[in-house]
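A single protein chain has been omitted from the complex, and every remaining protein chain is retained in its original position.
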Amino acid sequence: MLAYVAKRVGMVIPTFIGITLLAFSLIHMIPGNAVEALSGERGMSPERYQQLSHQLGLDRPLRTQYFDYVGHLLHGDFGRSINTHDGVLQEFLTLFPATVELALCALALALLLGLPAGMLAAVKRNSVLDYSVMGVSLTGYSMPIFWWALLLIQLFSVTLGWTPVSGRIDIAFDFPAPTGFMLIDAWMSGEDGAVASALWHLILPAIALGTIPLAVIARMTRSAMLEVLREDYVRTARAKGLSWFSVVCVHALRNALIPVITVIGLQVGTLLTGAILTETIFSWPGIGKWLVEAIHRRDYPVVQGGILMSATIVIVVNLAVDLLYGVVNPRIRHNS
Amino acid sequence: MALLDIKQLSIGFGRPGAPLIAVDGLDLSIEEGEVVGVVGESGSGKSVTSLAIMGLIDAPGRVSAQRMELAGRDLLALSPRERRAMLGRDVAMIFQDPMSSLNPCFTVAYQLMETLRIHVGGNARARRLLALDLLRQVDMPDPARRLDAYPHQLSGGMCQRVMVAMAIACNPRLLIADEPTTALDVTIQAQMLDLLLELQRQRGMALMLITHDLGVVAQIASRVVVMYAGQVVETGALPRIFKTPRHPYTQALLAALPENNLGRKRLQTIPGVVPGQYDRPAGCLLHPRCARAAPRCVSERPALEGRPGSQVRCHFPLTGEEPRA
Partner (left out) sequence: MNRPAAPGPQAAPSPLVELWHYFSRNRGAVFGLFTVLLLFFLALFADWIAPHSAIEQYRQSALAPPAWQDGGSRQFLLGTDAVGRDILSRLIHGARLSLFIGLVSVSLSLSLGIVLGLLAGFLRGWVEFAIMRLMDIMLALPSLLLAIAVVAILGPGLINAMYAIAVVMLPHYVRLMRASVITELSKDYVAASRIAGAGTLRLMFDTVLPNCTAPLIVQATLGFSSAILDAAALGFLGLGAQPPTPEWGSMLASALEFIMSAWWVVTFPGLAILISVLAFNLMGDGLRDALDPKLKS
């Protein structure tokens, strides 16, 4: 198992270095010059030009610039936003919990509905239920989620008036946010109705963001389950006198989960992509919205840092999933 | 009364319009403590029969019978729950491929203790001790260490021992072994048969041994049921059935045994294959492959005749006086 962990971690390092190179070169690949691109049509004073060039580190040799960049990264210095002059890492860390909260709720929703739906479809193969689950999930998979989010708002917020349209909590509430996770902070504040308000704000974005993972997980669970149900050990489990429920939910599911876990890991990318769109629509103050705004403002240090951090998250989560995979699958745990 | 008593068992798959008949009017009875060999080529319906006894045939498969009794209980009248309660306790089964028959995600201990949990109960510690004892009974080398092993860490022979331990865990009165040695190394095969026979004698359980290998049957069975295309074609006690087979198919199976071909250049084989869904002939099902087929065999399907325990389904049964092929 240790060797397996070491091998996986080792494979990630070149990718990691590559990501820093990519983030670094982003600023140099801009046609012309990043500072000129920033100045826009108004132009800028030579002093301001010098100052910006220096701030972006563009006045030194390329190789020095890269090593400086990596050195700064290692010290937690991701540069400063051109727009707010705050540290990129600090901004990121402030906004990140909002995205995590949203993404976790979306993923929980996807798992809670997707796993049972996929299992039911597999067990009742070729039934009306199976066809409905597959039809709905293919539609969900093909859904432009920015439009889906608008439809949800149109129905639940505009027509029915059940849920708020944007933000994380009602503006009437004002309490300290030590964790950044609104549900937890609201709960800790002890204010009446705070948790409910946070939940009501969370639910629509979570549905919008969870739709594609839900569809993918349902489809994957179904096909993994169908494969596993044909296996000999399922017959053995039945021959023991186990109930159909235990056979499916213990013996079959445990094996079917192995490929499904990999797919769940791959959903991190989908969730981040989705967060960019969902947060923009619901004015959710997370890193997705932050990045889109940075691009519109040509705030390159933020774009650079955001890309770097997002890629890091994807890599780390996939690494974690790989390791978890080893825990779930005894064949990998012992054969390293 | 017999432990297992089956009359006119039929099993079909596929659409009602174009059914695939897997088993057709099968009669089978097994006494307490008896060792019965069920023999036939692949496709003869022997495995399907055992799955039907276990109640493991799912839709679209259809099982029907005049009578199907196990340990005095009418299997056809039981609810699925009552039927499941009999599995493992009254009848247990081991399968052909031990490596894939154990769940790769659970330890040996878990899978053994699970069977005990359903039927015996008791706390986890007691069950674990029982599981260890079971591994000893099946001659598992280093049983205490194997308890926490995963199936992929065991050899095929050891996996089959675990399967046997699981099957005998709750003292079943009937053990069905479906080709228990086919997937094993030749050196392990004899050990496995010895083990099964020893357990059978110790516990006085009945053993239904399904195999395509008459040699295996000759070693341990006291009675043989020969199946062809979903039907019983001959039943008889050993060694009579080996000395004077009465059905041409039994004779052909015997003639194909390597030990009966010593000194010959080529192994004798049976030409053709078992009929499938679309080519089930009229008359005797064997006639397209039978050297002795007469016009009557083509038009009229023979019935299973004779006294109980020694029956044959042939218009012209062998008498033992024919010159041997």
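Residue numbering begins at 1 within each chain, and the chains themselves are lettered A and B in the order written.
Note that contacts are C-beta pairs under 8 Å (C-beta built on N, C-alpha and C of every residue); 3 or more make two chains touch, one makes a residue touch a chain.
Quick caveat, the model's predicted, so the values are computed rather than measured.
Set against the missing chain, the residues B:K7, B:R280 or B:H315 yield one that touches it, B:R280.
Checked against the full complex, the candidates A:L62, A:A108, A:L138 or A:A196 give a single residue touching the omitted chain, namely A:L138. Of the listed positions A:A196, A:I295 or A:A320, the one in contact with the omitted chain in the full complex is A:I295. Within the set A:I30, A:M44 or A:L324, the residue that contacts the chain not displayed is A:I30.
When the whole complex is considered, the residue among A:I82, A:L183, A:I276 or A:V321 that touches the unshown chain is A:I276. Of the candidate positions A:L120, A:V133, A:A194 or A:A311, contact with the hidden chain is made by A:A311. Although one chain is not displayed, its contacts with chain A can still be listed: residues 14-15, 18-19, 22, 26, 29-31, 37, 138-139, 141-144, 146-148, 150-151, 153-154, 158, 268-270, 272-273, 276-277, 280-281, 291-292, 295-296, 298, 300, 303, 307, 310-311, 314-315, 318.
Here is the rule we use: only the chains that are shown with their structure count from here on.
Chain A and chain B have centres, each the mean of its CA atoms, that are 54 Å apart. Of all residues in chain A, those touching chain B in their complex are 231-233, 235-243, 251, 254-255, 258, 328-331, 334-335.
Contact residues of chain B toward chain A in the complex are 54, 56, 81, 84-89, 92-93, 95, 97, 100-106, 114-115, 118-119, 150, 152-153, 163, 166.
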